[in-house]
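Inspection log for the structure reproduced underneath, given as structure tokens.
The complex appears here minus one protein chain, its other protein chains still in place.
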Amino acid sequence: MDDKTRTDAIHRLKSVAGHVNGIVRMLEDDRYCIDVIKQIQATQTALSRVSEGILDSHLRTCVTTAIQDADRQERERMLDEITEVFRFTGKG
Amino acid sequence: MDDKTRTDAIHRLKSVAGHVNGIVRMLEDDRYCIDVIKQIQATQTALSRVSEGILDSHLRTCVTTAIQDADRQERERMLDEITEVFRFTGKG
Amino acid sequence: MDDKTRTDAIHRLKSVAGHVNGIVRMLEDDRYCIDVIKQIQATQTALSRVSEGILDSHLRTCVTTAIQDADRQERERMLDEITEVFRFTGKG
Partner (left out) sequence: MDDKTRTDAIHRLKSVAGHVNGIVRMLEDDRYCIDVIKQIQATQTALSRVSEGILDSHLRTCVTTAIQDADRQERERMLDEITEVFRFTGKG
């Protein structure tokens, strides 16, 4: 992963952690269920954005290097991993 | 939302916030991209579980009460909200 | 489910079936992988729209009636089902 992606991901994840703690306070204040669910969904969207940034960087750095240089077995392993994280998102 | 659901949701969300902070440390330690993405996906699953618990409780308390007692407009509003949070999940 | 929702759902599903058969032809014509995947994703979005319409109608008809009239056990069963279809969407 390149430095810019890592810095950006750290920044976004700290923001998500803060958001989640804010939702804890909403629950402690007995806020309306649907408002809480919408905030949870917003954090899930934010987390998807982080994953996408990391995957994008991973493809451009590690995967590109592996396809250019690594042996077949290592290359296959990396491509399997991409399919695996893609599969997660379509579990539904 | 009933007390048990709220307590359970608070507990799970605090655990998610801790998990997200752990992912920040993974990034700071320059851990492997795919391992990071898998941890992010795990937090998204945990968040879905929290939403489901809250929705379930919401249906059994607020929505049931509204359908039994509230006026038509209020009832419609609550049912619209359910469809809206369901729609979010199928945006893909 | 009300008649308008059913008619609309039938119309949309027939369109989805046609779309899926069109994707079969894309594959037979050896069209570009990513274009095929995007068309598949478009059919998934269309299917989500159908589910949302049916759920919305279900809440306004069957569920509302059950909450107003049915015994506790029947009511619980219907609310469990809502949570179950919601859970499906958050499997990821």
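By written order: A, B and C. Residues from 1 in each chain.
The working rule: contacts are C-beta pairs under 8 Å (C-beta built on N, C-alpha and C of every residue); 3 or more make two chains touch, one makes a residue touch a chain.
Worth saying up front: this structure is predicted, and the values here are computed from it rather than measured.
Participant: Across the whole complex, list the residues on chain C that are touched by the chain not included here.
Facilitator: 1, 6, 9-10, 13-14, 16-17, 20-21, 23-24, 27-28, 30, 33-34, 36-38, 40-41, 43-44, 47-48, 50-51, 54-55, 57-58, 62, 81, 84-85, 88-90, 92
Participant: Give me the chain A residues in contact with the hidden chain, please.
Facilitator: Answer for chain A: residues 41, 44-45, 48-49, 51-52, 55-56, 59-60, 63-64, 67-68, 75-76, 79, 82-83, 85-87, 89-92 touch the chain left out.
As a convention for this text, only the chains that are shown with their structure count from here on.
Participant: Would you mind pulling out the distance in Å between where the CA atoms of chain A average out and where those of chain B do?
Facilitator: 17
Participant: Residues touching two or more other chains, restricted to chain B: which are they?
Facilitator: Residues 41, 44, 48, 51, 55, 85, 89-90, 92 of chain B each touch two or more of the other chains.
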